[in-house]
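Every protein chain except one is present and positioned as in the full complex.
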């Protein structure tokens, strides 16, 4: 029999994830501070609760999707928090993208009460959430990951077990730092080719099939007109915004400082995205970094 | 009937390329300044010539594979150079990796004499050359590219027409700058994950399947033990050496200066490879850049 | 009448600072966990105490000089900490170099008890401490700074009031980030001149008198042989070590992340110092960064 689920946090990402679970036949109790979000979920078939604790009472699984570490900490560890409300058979899944330290601290507190918890941040964006095409990167105990896998399969196309508690956050942070580097480097390479008279579509095609191939180049080309469905061909309407990339690069830089690892390209990408955001492009798609780097006529 | 070919330059790359043409049934006349290289080619079935001009007399195609722009300029434009020796039906193919300006200058001089010329640098390294698995990036007139395609098919697995004369060099330069960025960025991401306690193979597998996927991560992992056949698992024996990457990054930086394009990650990658080379690793595989960036215990 | 002082922390910096106060006629009670340090101070004329709290009882001023933020927090805020031991007329001066947040938190706790506190980190190193030539950068209330000024004058040559609590730490952090940039940039400029055949002393002299003039160039030249008394002329024996610079750059990067400021050159300098430390140079003088950047013969 399908499990009963509490879903906390019905924002741009949470709402479509919850909808996909409802459509797959799961019984959902939902909570969010925004009334309109609650009403939409009820219209889709969910049951509303008056608080997160009320939503989590008497369910098999809690899924949370919140903006930042402090919200996650409040939800689970605050006074009247979920750790006091749920019983020991409940599985907690936090899909928020936050720093690994907070994930580990909350999971550790859950563990002390005998409650299983996973950190399971996603990539794929709003479109991936709507289409059930997310990628989950999961930290926690293997058997708990397996228990959650049917839910991940409904909301996403693949779920990776990255390691112990917090490892999901680390995997996403490293992946997205690399993505920021890929997008910036791809932009530099295409700009340089165009400045030398090459057709951006032709050089992109060559590099895709050579050792320059990478996700940004292959499926998300930053040069306008090369790919019809890429944000670059639609005025850099996101997609994945500059300020979200800046947040992820900040998480990675923070971890690189704490761990004493040199990440020169990651640092540089963060500086460039910070400059680009400050210039007013925080809401544009992150592939618009190519415009910051384009040829300079006065050079 | 198979064309008669002159092959000039039988180094680490040129020799196996020539051998593959011989094995495919082409009649080759060869020249190199190194006697031993000539003798090896003769043993493989080539006919030796006493000079480049002698080799190029009375053939259908000339292929050259030389270390630097000044050698290419000497070969074709020097006194007694090939442009004076060949007749107008001969097709010239220069596969050396050099700056685009020199390629354009030589092709232009050839054009003035009515001789067709292509710049066709390769990627794939010595192993690719031996296995006939090279990628050709070709600049020149489309019909000349098509005439040369059967030869590219013997020596490589694919040939891309990048644009007019010099465009092959530009495509390779941009691709390899991007490759240097991919390798350095991938190294940073894996180092950061490992410093956070993740298994390098697990996080690599996750990023390959997410938006961090790129050539360096997918087929040339820089972390020891993740891929059996990668140089990282064999003491960083090249493969593609640090100093070759440094040369290619230098060509890209030079072009970025001349064209007024900002390439901050490319510049940074070049600085890091220069530092790595100076520390004594010029002959190691270029994936060894990960060691320069690894966690610093005293940080 | 001269004030009675408790001095906590008699390390490489604290010991000579305490000695200068003793020589100036102040009555010092001292505490350190290392017995030998205590004995040396007693030999110099100090009175020893069995605990920090015992040292701080019945004095007019407490001065602390500790390695990291957690030590400062323990000393003042821990159970049995100084804030419980001192009376409201005592002035607290913490000269440790730590993050501004911790300084603000401790000063705030002191304020709630009605106790005046200053953060007063120093620059000038061990030699400056011995010679009474330190520079103090002070955060706190102006009248408290004036009360402490006679003590700063004994231990140092100048004391700047940077602003409210924590501002001393911020000023030092920004100054030292800039110093790391100055030393690295000066090294790049001299290396480039030498690679072009110029005499390092001649080009240094020219830049000092032109718009390239800066502290690293003017008084701490990183090229061997240019300045007799610089660490560069003595095998890069510190002076100010690579790992201390790395620590300060880390504090600055952490603050740049928290405040959303782009510090690309500071980030780059930190990456270079991390690489240099990892290569085994953590204990060398920070001017040895020039060796990391020197010309690369294989380039």
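For clarity, chains are labelled A, B and C in written order, and residue numbers in each chain start from 1.
Heads up, the rule we're going with is that a residue touches a chain if its C-beta (ideal position, glycine included) is under 8 Å from a C-beta of that chain, and two chains touch if they have at least 3 such contacts.
Just so it is clear, the structure is predicted and the values come from calculations on it, not from any experiment.
Novice: Which residue, B:74, B:199 or B:254, contacts the hidden chain when the whole complex is considered?
Specialist: Reading the full complex, the residue touching the unseen chain is B:254.
Novice: Give the residue, chosen from A:98, A:115, A:216 or A:268, that touches the chain omitted from the document.
Specialist: If we include the chain that is not displayed, A:268 is the one touching it.
Novice: Residues of subunit A in contact with the chain that isn't shown?
Specialist: Answer for subunit A: residues 243, 246-247, 250, 268, 272, 274-275, 277-279, 282, 292-299 touch the chain left out.
Novice: List every residue of subunit B that touches the chain not included in the displayed model.
Specialist: 250, 253-254, 257, 260-264, 267-268, 270-272, 274-275, 278
Novice: In the whole complex, what residues of subunit C lie against the chain that is missing from view?
Specialist: 100, 123, 135, 137, 158, 160-164, 166-167, 170-171, 173-179, 181-182, 184-186, 188-193, 195-199, 202-203, 205-207, 209-218, 220, 252, 255-256, 259-266, 268-269, 272, 292-299
As a convention for this text, only the chains that are shown with their structure count from here on.
Novice: Please work out the Cα centroid separation of subunit A and subunit B, and write it as a whole number of Å.
Specialist: The separation of the two C-alpha centroids amounts to 38 Å.
Novice: How many angstrom lie between the centres of subunit B and subunit C, each centre taken as the mean Cα position?
Specialist: Each chain reduced to its C-alpha mean, subunit B and subunit C end up 51 Å apart.
Novice: Two-or-more-chain contact residues of subunit A, please, as numbers and ranges.
Specialist: Where subunit A meets two or more other chains at a single residue, that happens at 260-264, 268, 272.
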